[in-house]
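Encoded as structure tokens, here's the structure I'll be asking about.
For this depiction, one protein chain was excluded, whereas all remaining protein chains were kept in their positions.
What follows is chain A.
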Amino acid sequence: MVVLKGYGMLRHSRTIMRTAHGRIIQRASKYRIVHDVDLYRMFRIENATQPDVRVFRTESARDGITMNSRGLRSQLKDSVPVAGLCPQGAYGIQDCLRSGFSSVKNELLPSHPLELSEKNFQPNKDKMNFSTLRNIQGLHAPLKLQMEYRAARQIQRLPFLPSSNLALDTLRGNDESIGFEDILCDPAQSEMMGEPHLMVEYNLGLL
């Protein structure tokens, strides 16, 4: 597949992101970690299977618009969240009750070389496909497709139940292929079960 550059659309979407949220993401060059107190929440909400939850974000001091207006490029994760250097609790400190005491030695551990590329694989693939499509057929084609993806992503069960993602799979073409994500670590057969109320609250951003 030929990779064509689609700078026009991506730059456009990035500008939208900046004015809507008024927050600039900085990169710490030494650690390659994104410093932002609210980043944990952003990372959570970037998960593709979250439903739109505009109505419940009243506690936030910022404008309550959800993150869904971001382009695909901003959904790429450039690091695996490291708990010690970027504490993920409220007010920027380690949440001892949930994640235990923090220790820098425990947190600065090597991760697998494939971890980041696997996390970003789906967004990367989509980004490449959409930009190729945009160059071949014009802006309407990826816009319409992304609209369909947004709609399909909202067809979900409650967070603690496994969703079949049938519509999303059909749109992506995954219903006709089998990969490692169908064989290994099937979420329907996970041995750990989350507490339902906590999971729903976390999903809605109330936690």
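One rule holds for everything that comes next: a residue touches a chain if its C-beta (ideal position, glycine included) is under 8 Å from a C-beta of that chain, and two chains touch if they have at least 3 such contacts; residues count from 1.
Keep this in mind: contacts and distances are computed from a predicted model.
The chain that is not shown carries the UniProt protein name "Proteasome subunit beta", picked from "Cytosolic iron-sulfur assembly component 3", "Ubiquinone biosynthesis protein", "Proteasome subunit beta" or "Calcium and integrin binding family member 3".
For chain A, the residues touching the chain absent from view are 44, 47, 98-99, 109-115, 117-118, 121, 159-160, 162, 176-187, 190, 192-196, 198-199, 202-203, 207.
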